[in-house]
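Here the complex is missing one protein chain, while the rest keep their positions.
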Amino acid sequence: MNTPQQPLLNIQGLTKFFGGLCAVKDFSMTLNAGDLAGLIGPNGAGKTTAFNLITGIYHPTQGEIDFNGESMVGLEPFEITRKGIGRTFQNIRLFPNLTVLDNVCVSYHPHAGYNLVDSILRNHRYGAREKELVERAQDFLAIFKLEGIQNEQAKNLPYGEQRRVEIARALACNPRLLLLDEPAAGMNPREIVDLMEMIHFIRDRFGLTILLIEHQMRFVMGICEKLTVMDFGEVIARGTPKEIQDDPRVVEAYLGKGAAHVS
Amino acid sequence: MDFLLLSMVKIVAVLAYIYGLMWVLGHTKRWVKFLGVALAYGIIQIALSTEILTAFDRGLLFQASAITMVSLGLNLIYGFNGQFSLGQWGFYGIGAYTSADIAWRWVNGDASGFLAVLFGVVLVGFVIIGVGAFLQKVRGVPVISAFTLYLLGTVLAGAIAVGLAHLLSPLFAGGLGVTGAPGPLAQGLPLQLLFFVSVILAGAFSAEVSFLFGLPVLTLGSDYFGIATLGFTIVVNTLMVNSDTILPFPEMKGGRGMVGVPQMNEFAWLWVFVFMLLVIIVMRNLIHSSTGRTIMAVREDEIAAKAMGIDIAQTKLLAFIFGSLFAGIGGAVYAHSTGTSFLSPGTFTFLVGFNPLIIIVFGGLGSMTGTIAASFGWIFFLEGMLRVLLGQLGTEAPTWRFVLYPITLLLLMLIRPQGLLGLVEWGFLKAKIHPLRRSAAADAAADSAKLS
Amino acid sequence: MFLEVENINVYYGAIHALQGISFHVNEGEIVTLIGANGAGKSTTLRTISGLLRSRTGSVKFKGHDITYMPAEQIVRLGISHVPEGRKIFAPLTVRENLLMGAFTRTDPAEIEASMQRVFTSFPRMRERINQLGGTLSGGEQQMLATGRGLMSRPGLILLDEPSMGLSPILVEEIFRIIQEINSQGTSILLVEQNALMALSIASRAYVIETGRIVLEGDAREVAENPQVKNAYLGV
Amino acid sequence: MQYFKKTPVTDHKPNSRLAWVGQGFLLILAIIVIIILAQNLIRSPSLFAQNVIDGLKLGFVYAMIALGYTMVYGIVKLINFAHGDVFMVGAFVSYYAVTRFSLHTWAKQIFPGMPDWLVILIGSLTVILLSMVVCVLLAVTIERVAYKPLRDAPRIAALITAIGVSFFLEFFGALGFVFSPRFIPYKQPFETMSWYINNGIYPITPGSMPPDGSITFSNIFLIIVIASIFVQLLLQFLVRRTKIGIAMRATAFDKPTARLMGINVDQVISFTFAIGAAFAGLGGVLYAIAYPSIHTQMGILPGLKAFVAAVLGGIGSLPGALVGALIMGQAEALTMGYISTPMRDAIAFTILIVVLLVKPTGIFGEPEKEKA
Partner (left out) sequence: MRTFKFLSLVLVVSLLLSACGGGASKEVKIAILAPLSGPVPTFGVMTRDGALLAIEEWNAKGGVNGMKIVPIVEDSQCTPDPAANAANKVIDQDKVHYIIGEVCSKASIPISDIANGKKVVQISPTSTNPSVTVGTDGKVKDYIFRACFIDPFQGQVGAKFAMEKLGAKTAFIMLDQANDYVKGLAEFFEKSFTEAGGTIVGKETYTSTDTDFSAILAKIAEAKPDVVYLPDYYNIVNLATKQAKEKGITAPFIGGDGWDSSDLDLAAAAGGYFTNHYSPEDTRAEVQNFVKAFGAKYKDDSGNPKVPDALAALAYDATNLMLQAIKDAGADDPTKVKDALTKITFNGVSGKITYDASHNPVKSATILEVTKDGIKFNSVVNP
């Protein structure tokens, strides 16, 4: 475990240019272990780009990302994941033709405990470890109330279940930091309440640090302990939900000027 | 019309045979499994020995088996891993020529082919592991540089292997005899054992070539990868045509075709059956494992796979290597089971190379059953049924064979673009359906979660 | 009625994205659909413009049933869809983009006149006329997309998230232009995440949540609705 | 404030170590190629020039076929394997137009007083036009029957269909009553003339060889170059200046949005096939004139090479198709001239692979966007 004074995630001066376009500009953020933080901002503000930079899908033009005291810059996405950063995607990216169980099992691959030779020979080790792996995955699905649909193809699930599978899959990577990209998109209020409970639950149960992007203010304000607001690739405010709500810049950027008099 | 009926019955029978074989392989009782496999082998072996199955059927059966292995390999690369490859036929050819040359030299009193490939395969294997470990340590090496290092290592290893082979091959001279008068090692059971080894070596050789080729080329986008691999097939074919001028293999006789390739003869079905079964089992075991899941995950969504901690480059390479291994084994088995001791580059041109692709799309991408069934069905339809049918219709009709074939192809694609069997799997090939599991821990966890 | 959408159900594969949505737009008004990401706002627009098919119900425009009409014909009837994310033809110049907007029209002189009108609304476009669409900034792209949508001289414009990724000044600008377009007699169906801004210019509003309309009414009333406030600011 | 501030890493490239190894490897390859070429250039400049001219001829023919591939691929992402066979049909149509119907001299029959050169010019243009029209009809039919029903199916299904169509055209054409299985000596609508350059341009007369160090070329070479450049310019005009051309580019970029503009995407796609086929028809006639032995499988290899050229140049890009084709032509001609003829396909593909490794989407290709 990292010492309290050392943040789990420390991002400094992160900048990303696409061609001439600056998608993320001098983005900084620190997360301590156990934080439940939110990243908000209008569409196109650069939030997802920031996620992609943290997870290595894009390589930053400038800046540093330290996770657990180690630099993540230049690492391949799969290496970053193996170091302990899991994520979900804005527009659900499950493996549509695989079953729910297999979707989760894929994440266990680095910890499968048996290698290629074992699987080809189907030896004892394969049998034992594969069984263990599947059982672990099944336990996991049970936590998310997905055990009944474990043999369904992911593409045949309704939206809400797909979201849950995606979160389960990300958690199966055994991350310390979980990045959730719009987990509540397309959910109805009831599902959102469930989701909020679930996020609290997984954070406590797995000892996670969570960073999420979300548009549903109800959700964000209700769940996050600290917030960072982005607009045009830049951080314009940070603080607790209460502070953010009262920040005029945020109100202006997020709701537009017309809203100023409403709230 | 009894010919038509008969050939249709043959198609159905061969599919039933495969179904039975897969069913029996998937049986939970071990003795049923072994007995069933032995029976499946035995039925055909007896039918072949007693000539109930004629040489015509035998030819179709063996060709279908060879193409099954190639197509399975391609399905692993394309159907399961999503890499559109047209290079499979090249690896098939490499396998065929490698094994043919090993065996040809062997029966002609020269062990150097065998030794060179053996040492080559082993040494290159070391090179791959060694350079791989080095690159792992250095990290962040561009693909072309990595390729260059592997290439240098391979060339070095190849040179050492050839040197060693020339040094050691006289040791075998006594046992091998000379051309026309083969010694004890070059005939009978030892020769059959050599076939076994050389088929595996040829497969391994194909796999190593595919590693070297795939390493840089797999970084290309889908269609570009397809064209690059098509280029590979064409380059391999060109080298075959010029094997006696550009390459130093006079016994391959270049474009005129290699004659005198040793044949498995009475053991042919044994080896064909064993290797086909081996390929099916290895591939099935591979797919239904953790690695297999990653292979499919890469097909489904590369970015999501990356985010789940999967090394995309390694996974693609792995599927490509295994696919090529199967192609190489298929080619090697083919070379020794044609029954005509003749191998010609004409078999390995790129146009014929579309066949495995057509087969796997027919059978259904990502379906092993589909591939196996389509391989047999396709050969028995095109080379069996259509040939027999049109042969009956007069002297002009055979010209129509390749007019009817593409029409069938078009209709099938229009009716079932997702392939005949889609994702259906038979018996043994089915993925395990895991029963619901409710452990105490899970219950407790679920309770504590209090999720509605 | 000008545009009437009745009980449409749209599926993405197994996902039931729109669950029986009905609403209408009268001639000359601005109607806004608001709701969270993924609620089905864009899906509704895509269904109206013919890119998606509803399994049930009907979409009627000026008396024509356009439920099963291909998108390219719906444009000819006078519905112009300015899609989410602008969807500028990046390899085409500004001028070519605008010409594509007028694809359904044949008279070059009139097309030229429309283009001049667009340039009056968006003077920036005139400066960039030979620049490639892909090289424009976000705000310019939105202007181009809106201008392109106007080029077919539509009776109804479907605007999907015109403020996305734009700076507040630009958002103001865009909304000013939207009002201007509307004042010239074009009806507007506006989908907007910047809810309160949208409500400030709309006459009527519908709130969509997970594929259903949960609230509808006069824009001012909707804006005052506590639920809406809660949803958009979490207060 | 510390003085030695840790400067942020600029432009993180994940792959940067040991890059010199790969660069060195490519450099050595390039140096070998340059040395071989330079040596031969010095040894016999006229032979080198001759090879370059022959390569140009080949390259411009490829360019014409490559256009069809690149346009179709650009718009529907389909490798249209049947394109080479459409090209073959073009050659056959012109052959029958000339031999059966003497279409190349129709003007003579109607206006007997017309000068010969005009008759031949009009006749040849008629023949070419007829081939183009037939090819267009054929291609549009193929598109409607075989590809359109599969537009929403997996891409591979359309590819397999394309292979099927290709087989069908080859072997249906080979039936006795359709075209013929034979290698038919092509009857040109006009006479071949050739010249040599050796301190001036002189015609080659039969029975005497041009002096040493001459560079020869023929009217066919000129026609191919002119036609190919003309087609390029025409197509550039079409896609840059005309409404349908702009619509093609819009459709290629984004089909749903194109539909929102009122563009009938199906029609645009058919139109693209038609244009590609028209140029394939023209290419077929010119190819047959240049290489006058036609048979039903004549389209396979030129088609494949043209496609490779299109990929080399960056598929979807029109200038790319031209540049790629010219590179292919030079690569083949120089390989034939200085390495070994049988290796020319192998060398051409090796060049392709090397180029793709350095620039994964071809010379003029747009880089593929990564989406997350």
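The chains carry the letters A, B, C and D, assigned in the order they are written, with residues numbered from 1 in each.
In this text, a residue touches a chain if its C-beta (ideal position, glycine included) is under 8 Å from a C-beta of that chain, and two chains touch if they have at least 3 such contacts.
From a predicted model like this one, the values you see are computed outputs, not experimental measurements.
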TODO: Using the contact definition given at the top, list the shown chains touched by the missing chain.
DONE: B, D
Task: Residue of B:V9, B:A159, B:V178 or B:L436 touching the missing chain in the full complex - done: B:V9
Task: Which residue of B:Q63, B:S145, B:T315 or B:S375 touches the chain not shown here - done: B:Q63
Task: Touch criterion as defined above, residue of B:V162, B:V388 or B:L423 at the omitted chain - done: B:V388
Open item on the list: Out of D:P292, D:P319 or D:P360, which residue would touch the omitted chain in the full complex?
Closed with: D:P292
Task: In chain D, positions touching the absent partner - done: 44, 47, 50-51, 54, 57-58, 96, 99-100, 171, 174, 176, 180-185, 192, 194, 196, 204, 206-210, 212, 214, 216, 218, 220, 291-293, 295-298, 300-302, 332-333, 336-337, 340-342, 345
- [ ] In the full complex, which bits of chain B touch the chain not displayed? Write them out.
- [x] 2-3, 5-6, 9-10, 12-13, 16, 19-20, 52, 54-60, 63, 180, 241-242, 245, 254-257, 259-260, 338-347, 352, 383, 387-388, 390-391, 394-399, 401-402
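Everything that follows uses one rule, which is that only the chains that are shown with their structure count from here on.
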Open item on the list: Need the most distant chain from chain C, centre defined as the mean of C-alpha atoms.
Closed with: B
Open item on the list: Can you work out the whole-Å distance between the CA centroids of chain A and chain B?
Closed with: 41
Open item on the list: On a C-alpha centroid basis, what's the spacing between chain B and chain C, in Å?
Closed with: 54
TODO: Would you pick out the residues of chain D that each touch at least 2 other chains?
DONE: 14, 370, 372
- [ ] Two or more other chains in contact with one residue: find those residues in chain C.
- [x] none
Task: Residue numbers on chain C that touch chain D, as the complex places them - done: 49-51, 70-73, 75-76, 80-81, 83, 87, 89-92, 96, 99-101, 103-104, 148, 152
Open item on the list: Give the list of chain A residues in touch with chain B in this complex.
Closed with: 55-57, 74, 76-78, 81-82, 86-87, 89, 93-99, 101-102, 105-110, 112, 114, 116, 119-122, 126, 130, 133-135, 138-139, 142-145, 147-148, 150-151, 169-170, 173, 194, 197-198, 201, 205
Task: Touching residues (chain side chain D, partner chain B) in the complex - done: 14-26, 73, 77, 79, 146, 149-150, 153-154, 156-157, 160-161, 163-168, 170-172, 174-176, 181, 300, 304, 307-308, 311, 315, 340, 342-343, 345-346, 349-350, 352-353, 356-357, 360-362, 368, 370-372
